[in-house]
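Contents: one structure, followed by commentary.
With one protein chain withheld, the remaining protein chains of the complex are depicted in position.
Presenting chain A:
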Amino acid sequence: MSSRVGESTRLKDEAGRRQNEQADMAATEPIVEMTDISIEFPGVKALQNVQLKLYPGEVHTLMGENGAGKSTLIKALTGVYKIDSGSILVSGGPRQFSGTADAQSAGISTVYQEVNLCDNLTVGENVMLGNEIRGAFGINWKKTHEAAHEALVGLGLGDLDPRQPLSSISLALQQLVAISRAMVAKSKVLILDEPTSSLDANEVEGLFAVMRRLRDQGVAILFVSHFLDQVYAISDRLTVLRNGEFVGEHLTRELGRSQLISLMIGKDFETLASLGSNRRRDARESGEQPFYSATDLGRKGSIEPVDIAVYPGEVVGLAGLLGSGRTELGRLMYGADRPDTGEVTIGGKSTEVHSPVAGLATKIAFSTENRRDEGIVGDLTVRENLILAVQARRGWARPLSKREQKELCDKYIVELNVRPSDPERPIKNLSGGNQQKVLLGRWLATNPQLLILDEPTRGIDIGAKAEIQEAIATLAEEGMSVVFISSELEEVVRLSERIVVLKDHRKIGEIINGPDIDADTIVDLIASDGADAAGVQAFEPEPAAFAAEGSIN
């Protein structure tokens, strides 16, 4: 349902944007002009002669695979990294920032994928942080909150109470709060580094409405996203990077999708079109026992009791909107959260899975959606991260020998194409997609029979995505059971044989995949569940302004 809303507003928006472009592009000077930027890290040329021009009043997308240099370029602009050569002009004058704060004081604000706000402060305090309004006796909180409210109204977020604690609002709204904060700082350039990767379709629309509003006010927006649909929906112009090199700058409307993908990966689109096998076979043969089955598996406040079974060699997709309980179900199956109810049978034996240790012991592995907080151990090397779960299974007293460690590293670094391939590099220095591959390797190394993957392809580029999807299909062919959780319905449909559909923390149906099934089938199922469409609205509470905004554009 939500994707259709997106479709219609996108069409309306495209018309508006064309007028917009013709009006301002030629007339204005770029507000940021980066020329021949090169940055070298020890052993790696992170950027080589990269160009970027940002004009006021445009949404400019930075495209490229993981490790192409997008984040590095942003950090070069904001002064987090020092450039080795090249020039940066801001409003026509040369400028080298000493860090994010310095850049912000010059009107260049960055909102990161993982929101950098203070959870324990209120919305208003976050918006005004560093710009509090002072009176005779220190900060005047009343006026500060009023100013915060005004800033929020300016972005169409008037319904948001500035006195609410930040931790009580959704991640999507937190992102908008971060943008409000940038606007309070009177930013002329707004950098959004993968803001949409953890948002669902409605929330993305809300974000885009805000972005359009800002663009029309003359703010230059630099946008990074992996979702092609979103790039085409919002951006006016795009710059493509590949392996740290500048590939080209194009007007979005003049560049076809397949052309764009070819530019990004330097390969032909044809090879990509054949990605992922169309797995539409029903793996359940009569008489076969499921590897995993649970009845009434549930946890209070997390998910209502569900029945679920996974057969050997089968991919079961968990589909649903963000917050529908798909992650919670995966966590219960692994034991990351302790179930209150339910009976679990694994391999024909009744078992209790109440901790990750128990999950691993019963040959279940769970790859989290929250890579940074629950996945990687940042300061440890790729090798140490890779062996961690195997080592935990064996206990502290029986360390893996150097030879065993090397075998595991060699195997998974090659098989999953981890780049850079040096196993002794701290994992925090790898790009998101490569961290994800190392984590996948960590779980595969435990030889699981049931692999639960929560958003394994989120925030990673199309090349790595294809590699991971292929790996999943191959694993299932080899007899592994896979539970696949993703917010991209197309991906779920392409990979799964059976799809469990969740909504509002409960299971609303199960679809056996077949030729007639596509993403819309699932959307319809979610939309038609419950008495009316209002149910869908209520499930992810948002300020009413969002809905209104969508139709104005």
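Just so it is clear, a contact is a pair of C-beta atoms (placed from the backbone, for glycine too) under 8 Å apart; a residue touches a chain by one contact, two chains touch by 3 or more; residues count from 1.
The rule we apply is simple: contacts and distances are computed from a predicted model.
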item	value
Chain left out of the displayed complex - its UniProt protein name, from "Monosaccharide ABC transporter membrane protein, CUT2 family", "Glycosyl hydrolase", "Spermidine/putrescine transport system permease protein" or "4Fe-4S dicluster domain-containing protein"	"Monosaccharide ABC transporter membrane protein, CUT2 family"
Option from A:Ser235, A:Thr368, A:Ser431 or A:Ser496 whose C-beta touches the chain left out	A:Thr368
Omitted-chain contact residue, chosen from A:Thr78, A:Gln391 or A:Thr457	A:Gln391
Residue numbers in chain A that touch the chain omitted from display	40, 42-45, 84, 243-244, 336, 356-357, 359-360, 366, 368, 373-380, 384, 388-389, 391-400, 419-422, 442
